[in-house]
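First comes the structure, then the notes that go with it.
Note that one protein chain of the assembly has been removed; the remaining protein chains are unaltered in position.
Letters A and B mark the chains as written, and numbering starts fresh at 1 in each.
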Amino acid sequence: MYHLPMDTTQPQITDERSEDVSDVEAVAEELELVEEISIDGMCGVY
Amino acid sequence: MLDTPLKLHPSVALRPEPFGALAYHYDNRRLIFLKHPSIVDVVKDLGDHPDLQSTLSAHGIAEHQWDAYDKAICSLIESDVVVQR
Partner (left out) sequence: MTALTDRMKDGLDAPICITWELTYSCNLSCVHCLSSSGRRDPKELTTEEAFHVIDELREMQVFYVNIGGGEPMIRRDFFDIVEYATTSGVGVKFSTNGTYIDAATAQRLASMDYLDIQISLDGADAATNDAIRGEGSYDTAMAAMRHLKDAGFGEFKISVVVTRHNISQLDEFKAIADEFGAQLRITRLRPSGRAVDTWHELHPTLDQQRDLHQWLLSHGENVLTGDSFFHLNALGDSLPGLNLCGAGRVVCLIDPIGDVYACPFVIHDEFLAGNVRDSGGFAGVWRTSDCFSELRGPQSAGACASCGSWDACQGGCMAAKFFTGLPLDGPDPECVGGDGEHALASAGTIPRPSGDHSKPVAVTLGRRTNA
């Protein structure tokens, strides 16, 4: 397997997976609740 | 949209993810990220309540948050993910 170089000097991606559902207020004020991303055409090769 | 009867489009699949859910529309092939578990719960339940505001109330969403949810639902209507019933 190809070993990808790890960079420990870069800030680690914050793990927000444990975000509490009760934190609704803060989230709705700061972020859009929905976001659309175009994926039509993704990985459809040649 | 607050007093409009709404529902999830029958061709839309919701897939749970750590951040909330992915919504995929099989007819128009749009992919939407629902970026918080609360909006996922609201979207799922739209069809079981008379309108959007009663859905928000039922899920304990504070009134000063309703604008944000209204905006989110409007963009979902634009994508045909949520439809009027």
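Keep in mind that, in the parts below, a contact is a pair of C-beta atoms (placed from the backbone, for glycine too) under 8 Å apart; a residue touches a chain by one contact, two chains touch by 3 or more.
If you're wondering where the values come from, they're calculated on a predicted model, not measured in any experiment.
One chain of the complex is left out; on subunit A, the residues touching it are 1-7, 10, 12-16, 31, 35, 37-46. Residues of subunit B in touch with the missing chain: 13, 15-19, 22, 24, 26, 29, 31, 33, 35.
One rule holds for everything that comes next: only the chains that are shown with their structure count from here on.
Listing the residues of subunit A that touch subunit B in their complex gives 16-17, 19, 21, 24-25, 27-29, 31-40.
Subunit B makes touch with subunit A in their complex at residues 18-19, 29-39, 61-62, 65, 68-69, 71-72, 75-76, 79.
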